[in-house]
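A protein chain is absent from this complex, but the other protein chains hold their places.
By written order: A and B. Residues from 1 in each chain.
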Amino acid sequence: MIGIVFRLTLRQLIGRGRTLMMGLLALLPVLVAVVYRLGSQDTDQAEWAATVLFEGLIVTTLLPLAAVVYGTAVLGSEIEDGTAVYLLAKPVSRARIVAAKLLASWLATTVTVLVSGLAAGAIALAGEPGDGILLGFGVALVLGSLVYSALFVMLSVVTSRALIIGLVYVFLWEGLVNGLFAGTRLLSVRHYTLGVADLFVEAPERVFEAKLGALTALVLMAVVGAATTWYATRRLSRFEVGETT
Amino acid sequence: MTLYAGGLRSAFGLGRRTSAKVIPFALAVLAFVPALVQVAVGALTSRLDADVDLFAHEDYFGYVQIILILFCAAVAPELVGRDQRDRSISLYFSRAVSRVDYALAKLAALVSVMLVLTLGPQMLLFVGNGMVEDDLDGYLRDSWDLLPPILAGALFLSAAIAGVGLAIASFVPRRAYATAAIVGVFVLTTSVAGILMETADVSFARYALLVSPLVWEGAILWFFGARPDPGSEIRDADFHGAVYAVAGVVTILATTALTIVRFRRMQA
Partner (left out) sequence: MSAATVAVRDVSRWYGNVVAVNGISFELGPGVTGLLGPNGAGKSTLLHMLSGFLAPSAGEVEVLGESPWRTPGIYRRLGLVPERESVYGLLTGYDFVLLNARLQGLADPHAATRKAIETVELAGAAGRATKGYSKGMKQRVKVAAALVHEPEVLVLDEPFNGTDPRQRLHMTELFRRLGAEGRTLLFSSHILEEVEQLAERVLVIVGGRLAASGDFREIRRLMTDRPHTFTLRTSADRRLAGALVAHKSVLGVELSDGRLVVRTSELGAFARALPLIARDAGVSLHELRPTDESLEGVFSYLVNR
């Protein structure tokens, strides 16, 4: 059952406009890395790769944008279009439906950001010891995709404005508020992701340091991921169609 | 034609479902929050004779920039997309309204709404600062020359954001993607411009600033006659302030033209 819904969703995700937009988005870090290599490097390559490229561009911007687009598309657009009825009017558990949708969003997001990140990172770090940067951020991106996806899938079940709310969460909460009030970082997927990266990145602290400890990050990821998925399933099993005539 | 702009403004700027209005409204309120905080703090500390100035006028625009971007991203696609989807666009075009007028009217509506968010908090700040001063006349005499830059900055910022937002919304029919695209464009140009400044040769990289939201900061600093912070990209780029203003105006004109062209080509 999960497989059927999963494959169906993937087919729907590969639309011309959306794939083009994501492709361009994924290309950006690669281009930036190329520019970096062509120019004069007076900064340490590892430091640039970790702080500027991965933390500054990929985790902060690319990852959440990709996750928000895919996460709200997998279930949100079905609900908006009216095709969700065909999935729900079936003897299939709501948990399986949510799981299938989540997996599809996770796969699409991970492919987008991982390919982009690894390519850009490899270019930036060429000829230098990686200090575990590629590994660390690779794992972090995979896990971050999952938690972001879970969050946005849940939002798209709860509200029809999931996309803009997701964007407000990412750029206002994780962007502005987290910067101003350190405590709010406990509720920030961005910082969980950075925390996980820190686990593998062996570079000294001047190169890269996450604000959240790795263990804290992993635990919170598990909690947030499980809680949002559980809530999404609960809301989906109480799904009500809006008033038409 | 001007009547039409006014009519469109009320029809689309405010006439949406309640649930859809929540987010723009919430964002609008957030834009005022720092000003409120400043005024409140000022009122509390005035008794202590301290001079608390959390937000300078010229910096305020920078703080609320993301809120303005998110607001535009939420509202612009609604403004444009609804007509396209409902096909009521044919109705508008079949009347004696030229497509140019239609595009301009939409733009005017969006800019006006955004002006509330840009000018409003600034005026609150201005008036609030004045109220905690003992010498109101003196304050007004000293500070009245802040008003032109405030006005210019608010107008410039509103038009710049609205112009880009509306252009993107008119090219991306599906509402959700338009929203994501608007946020994406603004955020990514800022990030990339910043990265390039650090990464590549400054004399070339600084041109990247001119196509990014950093233009707004540069222009506003120039309006206020203030200096950029040390270490900021604007300081490093070392352009004359007017360059930013010109770049901004060019962007506004270009995006408006794009929007008009888009509407002219559109199938009714």
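Remarks
One rule holds in what follows: a contact is a pair of C-beta atoms (placed from the backbone, for glycine too) under 8 Å apart; a residue touches a chain by one contact, two chains touch by 3 or more.
Please read these numbers as outputs of a predicted model, since none were measured by experiment.
The chain that is not displayed touches the following shown chains in the complete assembly: A. Residue-wise, the contact with the chain that is not shown comes from A:88, picked out of A:88, A:139 or A:158. Note that of A:8, A:34, A:135 or A:218, the residue touching the chain absent from this view is A:8.
What chain A contributes to its contact with the hidden chain is residues 1, 4-5, 8, 11-12, 81-83, 85-94, 237-241, 243-245.
The rule is simple: only the chains that are shown with their structure count from here on.
Averaged C-alpha coordinates give centres for chain A and chain B that are 28 Å from one another. Chain B makes touch with chain A in their complex at residues 19-20, 23, 27, 30, 66-67, 69-70, 73-74, 172, 174, 176-177, 179-181, 183-184, 187-188, 191-192, 194-196, 198-201. Of all the residues in chain A, the ones that touch chain B in their complex are 17-18, 21, 25, 28, 32, 35-36, 38-40, 43, 48, 52-53, 56-57, 60-61, 65, 68-69, 72-73, 76-77, 160-161, 163-165, 167-168, 171-172, 175-176.
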